[in-house]
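Remarks on the structure that follows.
Only a portion of the chains appears, each positioned as in the full assembly.
The chains carry the letters A and B, assigned in the order they are written, with residues numbered from 1 in each.
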């Protein structure tokens, strides 16, 4: 029996992580073939990463056939899993998403605010094409979508593509579980968190250690400044009042929404000193690829962890393992709400604890949203719906409304100015507009 | 048969309007008794207004018995209608609502943002007491609530007081109908607007002239700068893009939400030049009461119109007339949603076209909210719910969350600072906290 994984965006610097993940779980999740796929522009990186991956597999002595190609449709044949980790327009586009909003006085960030909107605009049409190919060529394959904004992208595919076997993943819930384990001095596998909300806007409502409720203890620690940030964002900490009033664990991205002015100030300063985060990452990547080229390197280098986005592969491999083995265990994924949060529409995608079987995720019910954040979650979901619509149709008014509805923008006139500036800056990647 | 109206806050400078309204419609709505009620602090004004009202009625030769008193419970006996137009803490309190937020860099306004929140905090407990008295003393009477924030106050009474015959009114829908009539060169009675949303956050979705859809024409005019502002707020105009993208008629208060930075700048400037709006109004009121004292004045002076809030009495008299005469005509009021907007909870109060009979308002269904503003309306309603809860319980965390959820505030740390400053400033009127 074969078990084939296709990695879309296989030339990414993250690929060694997923290769390592596959190697480590090979006993329970016996992948027989991996194909790394990338686009023309990423050809060189694909070659470097492909060679490294090959050395890693050889060293691990696993019977996995590895190849790399620019021919996506060929690669998809007989695939069981298709993971996506693409960046349309590369880090250069990200840099614009970060820099241009700041010029207009708004937060510039990869997955939130105006930057996140444009990342969605660039990404969704490309992944829609992929989903169509998957549906035609390997209709039983699961798409495991890593690509940000992961929740919005997953909702777009589930709503508008013919392929319905799509799951979105993010390392934020994973990180929150790990950080919580750390401050409670226990192992992550003992921790269960009830998540409510959407990707990058998810809250933790309950924390259990081996089934015992430790929410109060965790919230108390949080007030003392627990940090769950992924490497790419710095946590400003939360006030006692905020934590007490919401009684929820925020995720690191919430600072953009509740500490906007402070974050903006910090980001303007950082821009002056170091350029955008994208530019920093570009340097980081350059060094990483230098490392990768070393023919003696046969494992994931430690330097990769600084890159941010750590544990993504752990999350994805764990998910594929449970699907493959019909484990019926609980994992946190981005999938159709279907009533789990009755306040949101059934076809909305949420980030939610789900039972994972061969048939994919079945969300566990969450129940009504707490009053403390109901309004924000409603607004964010309504905003996401508009982003998706604009991504698909290229409708200018929908794009404008998405800017107006986003809590980080909102101003009637600036929304237009910023929209126009970003449409112009990214026009090569936005054929739909 | 008697028909008795009790005016709570009868010493208000607005009272001559409602007296005039009653006189003008006496044929169809034959009021036999009016009692003006006020509190100790307003005794002097009550006396002046009472005397003027008396002269107005005498001149009009209507068989209406008029009196004024500080004894509310006595006044309520046998009342058929109780109108409320109170201002807890007077213009001095309003001035603080306007000035203090500006000091922290946020919009200071009577019914929106932090100011509106504190007006609700001061007002709701007082009107809750009134509603209890009404329920005990004149259980069949309708409370017609003018007091701002009118929607929030009405929802608080309908949810938490024993008295369920409460209707909220506002002159904004009235003004929007009149302004629309003006630009379409027709009479207001020919205009019907479909309203969606809540008080001070209501949009017009459809405009009909004698039943023919003129929405497109009105939106086109709006882009050219139609002004429906009440006297107390200046309209900055709306961009073509905003109108085109939403396809909705905004109300004048929407500028606070979609033109925040611009309004803030203007308000800071205005504060420097003229002080707060409350202080301006204080001057205006002083002159008005000077006029009122004139024993030769037997009608509503024209100067009252500058005061803002014009037509309130028209709205209220029209409503009482339809209830009294079981007219089954359509008017725009604040009443229980009950499914009219299925996206909002049934016990939410919305501003909605309703059929008015002796049994009060029965809303006409509105249907699902448009995607363009669904998020904002959701968030505002969730915010209002928190304001009401905090008003009733005095819970600090709920008050804090209301600040955090309000789109005009939102920042985690400033919310606390501003909340604490306003709690301190208004502490005499906030026994519940």
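Just so we're on the same page, contacts are C-beta pairs under 8 Å (C-beta built on N, C-alpha and C of every residue); 3 or more make two chains touch, one makes a residue touch a chain.
All values reported here derive from a predicted model rather than from experimental measurement.
Shown chains number 2; the total number of identical copies in the complete complex of this file is 4.
Keep in mind that, in the parts below, only the chains that are shown with their structure count from here on.
Distance between chain centres (mean CA atoms), chain A to chain B: 46 Å. Contact residues on chain B toward chain A in their complex (touch as defined above): 238-239, 241-242, 244-246, 257-262, 371-376, 378-383, 385-386, 389, 397-398, 400-401, 404-405, 407, 410-414, 416.
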